[in-house]
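Note that one protein chain is taken out, while the other chains of the complex remain in position.
Every chain is named by a letter (A and B) in the order it is written, and numbering of its residues begins at 1.
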Amino acid sequence: MSESTPVSILREDGGGFPAPAELRSGPMAIVLFTDFGSNDLYVGQVEAQLDRYAPGVRVIHLLHEVPPFNIRAAAHLLAALVRGLGRGHVYLGVVDPGVGTARAAVVLRADGSWYVGPDNGLFAVIAARAASTSIWRIRGVPPGASPSFHGRDIFAPMAAAVATDDFPNENVEPTAELAVRAGPDDLAEVIYVDHFGNCFTGIRAQGASRAGWIRAAGREIPHARVFAEVPPGAPLWYENSSGLVEIAIDQGHAARELGLAVGTAVAWR
Amino acid sequence: MSESTPVSILREDGGGFPAPAELRSGPMAIVLFTDFGSNDLYVGQVEAQLDRYAPGVRVIHLLHEVPPFNIRAAAHLLAALVRGLGRGHVYLGVVDPGVGTARAAVVLRADGSWYVGPDNGLFAVIAARAASTSIWRIRGVPPGASPSFHGRDIFAPMAAAVATDDFPNENVEPTAELAVRAGPDDLAEVIYVDHFGNCFTGIRAQGASRAGWIRAAGREIPHARVFAEVPPGAPLWYENSSGLVEIAIDQGHAARELGLAVGTAVAWR
Partner (left out) sequence: MSESTPVSILREDGGGFPAPAELRSGPMAIVLFTDFGSNDLYVGQVEAQLDRYAPGVRVIHLLHEVPPFNIRAAAHLLAALVRGLGRGHVYLGVVDPGVGTARAAVVLRADGSWYVGPDNGLFAVIAARAASTSIWRIRGVPPGASPSFHGRDIFAPMAAAVATDDFPNENVEPTAELAVRAGPDDLAEVIYVDHFGNCFTGIRAQGASRAGWIRAAGREIPHARVFAEVPPGAPLWYENSSGLVEIAIDQGHAARELGLAVGTAVAWR
């Protein structure tokens, strides 16, 4: 390819782009956040159920590879992601090792968005950070519901009810508190590893000093604004697109090269 | 996290949830069931084609990782899955090792749902179990159709025609029988392994005695209603969310640990 000198045409002042707050919010969507596996046969069944109960409502697949069994990491990841997605959506969240046992099920309204799923801590960080919340327990199991697939048989119909304004309904009762609660603080651990090997931590970057170094797996890692600011192969931390401290290696796979995984503790030096 | 005592708020009587049969059925969707690979570039081309011929019709991705080349397993898996998805959809099914050869192509109407795809046995179990069927052969190949991608060039336009009520049309002719037929009986084999390693068999659980043990790969496996009823690491069979006998290991990977794969024979002890 021939290449002319590239010109930076992106103005840092934002040009004429509207600020997100000025945006129309659009119709309510149902946003899925699960450990069902993106390629398996569970997600499609949930979508078919949503289509049946809430025809015409958009379904957005945010993530189906949530680290399984790690509810605490999932709770912090979801709390970070929803900040960027706009208000008013219905989140159907399923990380549910206790499905089929007596764990409670919940509908949470927090700061204008809705959350439907198991009451096992998955929404606890969102609730703890919210300025305002309302909480309902789900009671009743639809006839014929599978004990192993509440995502399809209980949470999807309930999320559809919220999205179609059939809420509150007779299948819920108000409650004052989540059954499993958490504090609003950050989680100083790796909470997600993306397919490039970049490691999300549960530490919010806003307010963190750019002079700070992150310690993880025996390494001390400096800040950079973008990958291009460090030499190839060098580790860095930066504020990622979800507002979290993320550990990465320019042109490398940080998780593998630094020995990090979901649950690895991190700390400021 | 702090945890209060969880309360079982799910009433087994169903609370106020509507029974599935009482549900409005919603608009017709096109449901995809293929071996195209979820992450490859084929599915999006099919969806673009559907969008062109049936704009506005919802497309649901049920499964794109159907075990390739195993039409018999796929036929039993599809028959189990459609039971839970509601009537009136158009299923576009493609497991088609014979694409480009002289195998026939078909539109099947069975018990109120529609099936479009190769006439190679993929829909044979559904047809054999249906109370009523109508069958049409697809004749003609659209100009410029690829000999290797009938899913995009023949089946997608035909599924779209059904979904938009442009059916029957001049590209089909009624026929009395599928070209490749099967009986209605269960298939005593592993027909699908999910990403947790759980093994679907082709045996319908309804009517099976919970006292029965399943024999597979030299092991004898007892029933449990849910995983939590067996010790961690112990194998169990249970009625899965699609109504099939499924072999699993609590907190384990049954396929790997028991040596099971699609095609492994199973039997009642």
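Please note the rule applied: contacts are C-beta pairs under 8 Å (C-beta built on N, C-alpha and C of every residue); 3 or more make two chains touch, one makes a residue touch a chain.
Everything numeric in this text was worked out from a predicted model, so none of it was measured.
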From B:R52, B:R87, B:R210 or B:R256, residue that would touch the chain that is not displayed: B:R52
Contact residue for the chain not shown (choose from B:A29, B:L85 or B:I138): B:I138
Contact partner of the left-out chain, one of A:N39, A:T101 or A:S134: A:N39
Positions on chain A where the hidden chain makes contact: 1-20, 23-27, 29, 31, 38-39, 58, 60-65, 81, 84-86, 89, 192, 194-196, 225-228, 238, 240-241
Those residues of chain B which, in the complete complex, touch the missing chain: 37-45, 47-48, 51-53, 55-56, 72, 98-105, 119, 121, 124, 137-149, 152-154, 157, 169-171, 173, 177, 179-182
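Note that only the chains that are shown with their structure count from here on.
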Distance from the mean Cα position of chain B to that of chain A, given in whole angstrom: 30
